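Every protein chain except one is present and positioned as in the full complex.
This part shows subunit A:
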Amino acid sequence: MRPGFLAKNPSVIWFLLILAIFTLVITLLSHAYGPGVISTSMVKTLGKTLCLCLIAIAMDLVWGYTGILSLGHFAFFGLGGYMIGMWLMYERTRDIVLKSASDFPMTPHELQDAIGSQIFGVVGSSKLPAIWHFAGSLPMQLLFVVLVPGLLALVFGWLAFRSRVAGVYLSILTQAMTLALSLYLFQNESGLRGNNGLSGLQNIPGLSADQDHSSVWFLWASACALALGYVLAAAIVSGKFGSVMRGIRDDEARVRFLGYPVEGFKLFVFTLTAVIAAIAGALYYPQAGIINPGEMAPIASIYLAVWVAIGGRGRLYGAVMGAFFVSIVSSWFTGGRVPDVPLGFYTIKWVDWWQVLLGLSFVLVTLLAPKGLSGLVELIAGLRPPRRGGAPLGPDAGSLQEEEARE
């Protein structure tokens, strides 16, 4: 009698199908597994874009469904990247040090010092900071990818939600958090190489494959993570938990009077999405090759909100579409390959003007098409869900319009 998971989430099948076809086509056109129509750098860009789609899903869960406008999720994304970056950089440096000193057997202590001066010479230090203690262990650093951003989100969220900070104040607080974190990481004393960040992350230690191949593997890894993230998010929002999330978004006080611990739910969603963001970041930065504190600047998290708004919040595929579309168009515009528009008195250089265009489209979407790009999908699919609020469907007209309004 009750519809199954897929019946309740018709978008899941479509999404997985499109994602699989997309990844397969890219693979078959890549340098490594096909004629090389798509360059390796393009494969990396697309792989990174899939990671951005994953963090957009996290943002949609926390903002579109629960109504918490977090402007700090890129901090978790960046932290995830740093955690995996530490292992990548440590292991690669260790390999290099061992190779160059192959004739002389080194004591573990000497090895440690050599790695330390290799990595931290750039910031005038030669000792590995304490936070690099586990950098040689992949399982530990993978655990940290989840634990460090998860704990930060848990503590921050607990403090913020417990004192019932909500709305724009919470947004400001999350901005402050990401700003503080990025400023902290900019310092050389932070133990993560200050503004140099971590680099050379595209070289995977112990992997003999070239970039052509590894970029495709990372594309698949990103696609799998995105698929899992989508299914997980769909499962969460389609059940009673999703009902409570939307309830909190629409009328927090009412949910409290139903007996639900609203703060606990918010904290749960905030922490879970922080972990999703961190996993996305851990897959993104090995493809980007470099991470520095600039990546966690407050503006990045604001972009995230813009993607989700343009894609259409409160719809998982909307978030994915927004992130994909905007970041692809963005990399096209900022790539410098779009011809300038000479107006005679002024030349529009898209590298600069793209931001204006993005801002303008954000304003227009917010004002004119609140459903964003996902409104197009609903138009095509013929799904015409009833308008929220529903007030215009009065008692008399309601009986007539009910059939149209029903999905």
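We adopt the following convention: a contact is a pair of C-beta atoms (placed from the backbone, for glycine too) under 8 Å apart; a residue touches a chain by one contact, two chains touch by 3 or more; residues count from 1.
We take it that contacts and distances are computed from a predicted model.
Looking at the choices "Circularly permuted type 2 ATP-grasp protein", "Urea ABC transporter ATP-binding protein", "Chemotaxis protein CheA" or "Fumarate reductase/succinate dehydrogenase flavoprotein subunit", the name in the UniProt record of the chain not drawn here is "Urea ABC transporter ATP-binding protein".
Checked against the full complex, the one of A:E110, A:E189, A:D210 or A:D250 touching the unshown chain is A:D250. Remark: the omitted chain is touched by one listed residue; of A:Y260, A:F325 or A:W353 this is A:Y260. Those residues of subunit A that touch the chain absent from the view are 1-2, 236, 239-241, 243-244, 246-247, 250-251, 253-254, 256-262, 264-265, 268, 385-391, 393-395, 398, 401-402, 405-406.
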